[in-house]
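Written below as structure tokens is the structure these notes are about.
Missing here is one protein chain; the remaining ones are kept as they sit in the complex.
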């Protein structure tokens, strides 16, 4: 049983009823409109030992992403591409339902969905992360640490990972004879597009954006969609033990596509400010 | 506690009494004679992504073995021999007593007994699996997947592994300068003999061949013997919490030696048919 | 919960009271004085398959340490030094509170404290364990097996490890062209000093040396100090759920410094005898 | 880059753009499991088995108001080109969750409080679309086990290759194509229970692909139903 | 070997021999945890959170006469120069124990029999002295959670570099120096709850270093108390 499931038990059906009644009137528990996001704060570059980092507050949800760039050996089937690894850790500190130990299925899904948002949008030009094709490439570790959980980890982590990657700088490696060595020249992550994740929750017959912890505890299903800078859908993940009608999905995609643009501006602005300072 | 032990608990002593009474009259629950095997069906080559494969039905027991041949580095103490690895997985689907997770002691014993039947009969000419002695050899993975458990896994898995190996074909590797590369030429597994596993169960004072699930649940002890094509005993494994008298062991060896010949014919025939098609 | 903690539960406070009353009169349960060690017996070299070994009896506590010297690759930040690894296993046989499985926190602490006693006293000249700087060095495994637990594992294991290292002999490796190969010439471990671990336990307001099992079960805190041959403090570790006053610590250091000399003589004598035979 | 669609609009294996690979299904093939199903879909060979409703172990996992649904998707080491370690990979753990959440909406879990229902899926040979084939087989195995459901669940993937929307990607199309979009649904309840996508799609492309997937689910549903009927008849004959 | 102290008796980062790196503390920064604290100490960035007293899981671990104290010290993969595997290392396991034993003497565990108190420490960025910074933050988090304590626990490391006793080693001083000596204490109770040392010290050197550590603990204690006061005032304002 995952943490998400355990949480379900603790929220009684009365609470769900109250939330649905509010949604019927267009009201959420914290006063937001159905498609409003909570306040999004980004602190970029705080971890100077990482090549890139970003802490994101999305309401009470707090996540920190650090990026490390190492040298590695490419996978045999992609000899001329770098390596990208997303790893997530929801700390036991972050929620009373988390326990120490290896990542559970929720956390693995989180890492993999964020990974696909980055990978399938072709955010990073992976061919530019090859140094010596077939032998040495840059290996990019995107490590996610979730510090406080209050819903919508998918989006918060995605924003932090994207911002961290956009500000990642690392030592350029050069080929010297047979060996690959790190030079003192710095290079930036070769970013091609800015993927933005938008998550919808379905509660009863209502759909809302950016669910908080209580909303997630009573929701039926979740839909996470990621859009690139050209506003194309690049990755989708339905979650939760419920379902969507095809019409709900199409409608939510339209809403998400608009919202993605807004969020992309916020990320761009934060990155710009971080680069200035 | 192993799955086998847990099963014991669920079969009450009354059931054991009934079975022993039947055996005293030379009758088994499914009508077989004491030294009869259940119907043995072999489907060879179904998994085309493997280099060799065989599915075996032994009564209701169903097992599938796939063989993969890779390139590997030889062990330091056998630099001029290939590598053979037998790995078994009794799926949680296969029995109400199995659970997901790493192999338990029963499954490890199964893999190791099948491994020794193949290895100690010298079925495979391991020296022919060396490519560049001390550096590169063929590494043969024999992966066992047990789909449905109704007793006598040792024999069923052994037959499937042997049939899969006898029909295994893989890309020949050649030494080019300093490197070893796969060529397009196919080679067959260098088979020298056909080991056949015969398993006896002791229930009370009776001994029977090819125990089914219920017989295994009430048995005192098990004796698995493997014979090569010259009918020499190549491997033995006593199992179970009971014992045999020396006389029982000698008598069972004689019975098993005869039965092994019969089963060897069935395997040979199935392999011949598979190679034809 | 660690084994140490579980043990606490089984010793009632009455027992603690009795022990403290005894200590007030300068008496310990086994009649020792407060700074007396139990009988220390060392059997050196019993495991001929190891490069060095020592079994230590400290009262009823029995530990065995085996040293193996292999060839290995140095750590990137110490390219011209050998590798030292201390690994401890408190066998399930050794105490009713131990269970099979990976080392718990107590056992990890034991290994790491013994490791630091050796490493921080610079007992071994690590630079002499380099063969080909940056490429090949000697890798020294110090494996601890605890056979019977009756308190003060830290000291018993430390003495066994030190004695095993002092009598370790291994095949000298030589560089031949590009390769490193083992020669038939033997070399000894390059020992520079003899670290001696002295452990104090605090029970109520009393402090004693070399606590036995019962004393450890009721103690408040533990202080392990290691001294080199020049009688300098090289490593310290406070343990246990209680505390020391600064004055207690300074006083214990003085007592321990004296006791370390005594124990060092015992170890030296045992090593001398072992080398003779 | 391989050309995946030729000038006659035919795919590498000769299929038309909206054509599915051959599908074969059979239920009730295992003796121990309470329900089971086997599916061949292209080169996919997948077996699904169900145990339950049964006592929940460990007990503290039991839910007071419904059955606990467990699901494990696992691939045999020999099921893929490169031998796979038998330990579950992160991909297998994610798929186990996603598949459970695709099946869960169909099952009347609240009829069996405090019990567990276990679904085990073993991929014996893997090809493109193994997750939707797994869902289709697992749903049939649930039905074969007699577990009450609101509707069957059935899946089909669609995708984009060489710039075109096509149905049911094979291994090579999945690897070399642009987009994979697996869908599962309860066909009689207008309910989508699984939706994933990988790779860029315009708004119109998504619409077209999504519709195609839902249509093809219907087609797979007929095969699934036929297999269940045959299984039911076989059982009746036995009894 | 780098020179760690220059001719003016100044250290690599310009500090005097007995000078600490800058320390910043804040409590109550997490919503879920019952108590929390954040500390920046040099380049250390550490967060500590506390849950409890709460029900003890599994139950057979509960103690009849006091609360069970659990403590986990963990480093984020990006917290150090070389990426660290997220699995706890042996070092992290030892430190978790040592830190628990440094905090345990201060907590009135016997007031909460059969419950558990959990302390989680996450090192987001690591520098020299992370264990004493962790203890200082964790003790503040315990206080923030309202858990009754005899005294706060506060820590500071001292060491020996270039032959001299100095306070509060930074990363490079720890690596290249001769001795590291972390100490934690309850400053109002004259009680040392953590003491470790690595590297050779004469009798007189130890005395001097130990005294310096205890003095500096006092200094850190003032910072800790101020952070708690600010946290308390902020909470009162909210309420």
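A, B, C, D and E are the chain letters, set down in written order, and residue numbers restart from 1 in every chain.
The working rule: a contact is a pair of C-beta atoms (placed from the backbone, for glycine too) under 8 Å apart; a residue touches a chain by one contact, two chains touch by 3 or more.
The shown structure was predicted, so the numbers you read here are calculated from the model rather than taken from an experiment.
Put simply, the hidden chain is in touch with B, C once you look at the whole complex.
Only one residue in the set B:17, B:232 or B:275 touches the chain that does not appear here, and it is B:232.
Not every partner is drawn; the one left out touches subunit C at residues 46-50, 53, 60, 62, 64, 66-68, 70, 87, 89, 91-96, 100, 102, 141, 143, 145, 147-150. Listed for subunit B, the residues touching the missing chain in the whole complex are 1-2, 9, 105-106, 108-109, 111-112, 116, 120-122, 223, 228, 230, 232-246, 249-250, 253-254, 257.
In this text, only the chains that are shown with their structure count from here on.
Where touching is counted per the definition, subunit B and subunit E have no chain in common.
For the pair subunit B and subunit D, there is no chain touching both partners. Minimum number of contact steps separating subunit B from subunit C: 4. Relative to the centroid of every protein C-alpha atom shown, the closest chain centre, again from C-alpha atoms, is found for A.
Between subunit D and subunit E, the superposing rotation on Cα atoms measures out at 120°, rounded to the nearest 5.
The contact pattern of B-D recurs in A-E, the pair among A-E, A-D or C-E where over half of the contact pairs coincide by residue number.
Centre-to-centre separation between subunit A and subunit C, using Cα means, comes to 48 Å.
Taken together, the touching pairs link the chains end to end in a line with two free ends.
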